[in-house]
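Comments concern the structure below.
Only a single protein chain was left out; the remaining protein chains are all shown in position.
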Amino acid sequence: MEQNPYIPITMKLIKNLCETEDKLVNTFTLQFLNKEDEENFKYMPGQFAELSAYGHGEAPFGIATSPTEPGIIKFSVAKVGCVSNALHLMEEGTMVGVRGPMGNYYPMETFKGKNLVIIGGGFAFTTLRSMAVYMLDEKHRADYGDITVIYGARNPGLLLYKEELAEWEANPKINLITTIDRPAEGWNKHVGFIPTIVGEVAPSAVDTYAVVCGPPVMIKYTLPVLEKLGFTPEQIYTSLEMRMKCGLGICGRCNIGPKYVCKDGPVFSMAQLKELPSEY
Amino acid sequence: MNSIIDDIRKTARQLLTEGKVDVVIGYEKGSLPLKATPCFVRSPQDVDKLIWDQTCENNLAAFVAKTLGKKAIIAKGCDSRALMVLIQENQVVRDDLYIIGVSCQGVIDQRKIEAETGEIIGASITDEKISVQGMECDKEYSFTDVKDVTCQTCRYPNPVLEDVHIGGSIEVPEQATLFADVIDMENKSDNERKAYFKEQMSKCIRCYACRNVCPLCYCQECFVDCNSPKWLTGGVDSAENLLFQTGRALHLAGRCVECGACSRACPQGVDIRALSRKVNKDVKEMYNHESGLTEEVKPALNVYSTDDPEAFLVKE
Partner (left out) sequence: MKISKEKFGQAFDALVAEYQIIAPVITDGDVNYKAVKSFSEVKQNYLNSKLPPKSFLFPQHEKLLSYKKEGKDVTVKNELKVEKTILFGIRPCDAKSMLLLDKVFKNDEYRDPYYYERRDNSIIIGIACNKIAPTCFCSSMGISPASSKGSDIFLVDLGNSYHVEIITEKGKALTAGLQELAELTAEEQALVNTIKSAETPSKVDVSTITAKLDKMFDHPYWDTLHEKCLSCNACSFSCPTCHCFDISEEVHKNEGSRVRTWDGCMAPLFTLHGSGHNPRDKKKARWRQRMLHKFNYFVHNNGDIACVGCGRCIKSCPVNMDIRQAIDGVNKAELVVD
């Protein structure tokens, strides 16, 4: 019988880690229970999945791991609603449901042979991490040119994946720039809002793609900076948030014009978004 | 009737021309026979579309809080009572509101007509007669035959709050028994009542037309939409529907102005009014309160006094 796209696979929560000092973002590490489930869950950076906290409901979250990290998938989730609250409180070892992978992904094929500048703000860094890890993998690193990551948060304690960021700082294969909104004690890196920092440190637009994820206001002010640097709408990608339920392009709520963010997105180029109504 | 329409238009024109209001909320002819529809007139040139007759069934007070700017509103007795409660509950700024009061002889119950004539193809209203051309048959009615059930027991056809009054006023006949319909319901056995509400509630499709048409259902987040805690599921069985409808009726206790808009709005013909009437009777008996009659008397459950009856707290 064909797969029923509404029935989740069961996965085990093996780690429930608090990421940020405000305790609002946790990273959940889920383990596949068998090889078959893992094989059916072939994904790419930028895709998302519907995560079930049984007893509370289901909600969509971007996959924070890269397909180059076998056996597990991770989600970094902010505590905002019923499902995310339940997940935050969940004990390690609990079984959860996962439907996916869903949606499209960052065009890793198109990016081949090009430089990448990855721009992220706050907890919207999850699928960007997936992409960076994917490209850093030894099988893929040679496919891409320079990789620049510009990642900002309000303060140092709100940056996700702090240990990994420290590793990247020491890694010559990736150029990491972190920034915080206001000066903080012990912080000796960049200070300033993402758009400003992008203007200061972003590489040339020649042979480069930019991928931007973050709060709407950050995206709004970063895009003109990128344009000024010479990035065309075709060279800029983003991943959109939308209220979703089915994740299958059926239930009807996540559309922007005729496109469903859950199925036709969540990744869009700015060129594609310019063709759509500005209703997101 | 025609002179009332003329006066409404004249008043609206004057208010708009003098810039006293930005918009006049009134009624225009609808797309279906015997159906008026709310309209928003913003220019003196458009005032001639305003109408007034027994098809003006919506309670326009429902639109006031959502309409920006200074507004004039055509208000029947029940509409004006709803405005009064909205003002008492700080939902509407009195100074932004110009109330054009019109006494109301009641509105037509279309469902009653359609039950006999089939779908209405055409209709005309003269002073005392309503001539209907239906899919099944043509028929003539006198207005009292097809007056909406809410209007049959209306005791406040004249606006209680207004800046100008148009037309004459209507004399209210003394009713021998108030709430005769509720008493009938109370006299039924538990099982009969249960069966009645089960049947009625099984028709509800939870479209929330009743809630959204109600001028006093203005909560930013209705309890049915709240998900933590979740009071109701998305289920549409009669038990869940009854929970929604009783929850709503109780939230309107001491506030409902008996305009009947909820029952008329229901596309499924659910007898929503049976619940609100019972609550209104209880409030009247316990607190001697009727909502929205004077500015001074606040909705019964919005105020506290030490001699409030507590019959509902202690089972006697």
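Just so it is clear, A and B label the chains in written order, and each chain counts residues from 1 on its own.
Just so we're on the same page, contacts are C-beta pairs under 8 Å (C-beta built on N, C-alpha and C of every residue); 3 or more make two chains touch, one makes a residue touch a chain.
All values reported here derive from a predicted model rather than from experimental measurement.
Q: Quick one: which shown chains sit in contact with the chain that's not drawn?
A: Looking at the complete complex, the unshown chain comes into contact with A, B.
Q: Identify the residue among B:V146, B:V213 or B:I272 that touches the chain left out of the display.
A: B:V213
Q: Which residue, A:I7, A:A142 or A:A170, contacts the hidden chain when the whole complex is considered?
A: Of all options in A:I7, A:A142 or A:A170, contact with the hidden chain holds for A:I7.
Q: Per the definition of touch given earlier, which of A:M108, A:L165, A:L229 or A:L248 contacts the omitted chain?
A: A:L248
Q: Which subunit B residues would touch the chain omitted from the figure, given the whole complex?
A: Output for subunit B: 30-33, 35-40, 58, 62-63, 115, 118-121, 135, 199, 203, 205-209, 211-213, 225, 227, 233-237, 261, 264-269.
Q: Which parts of subunit A are in contact with the chain that was left out?
A: 2, 4-8, 10, 52, 54-59, 80-81, 84, 91, 93-97, 216, 241-243, 245-246, 248-258, 263, 277, 279-280
Throughout what follows, only the chains that are shown with their structure count from here on.
Q: Can you work out the whole-Å distance between the CA centroids of subunit A and subunit B?
A: Distance between chain centres: 50 Å.
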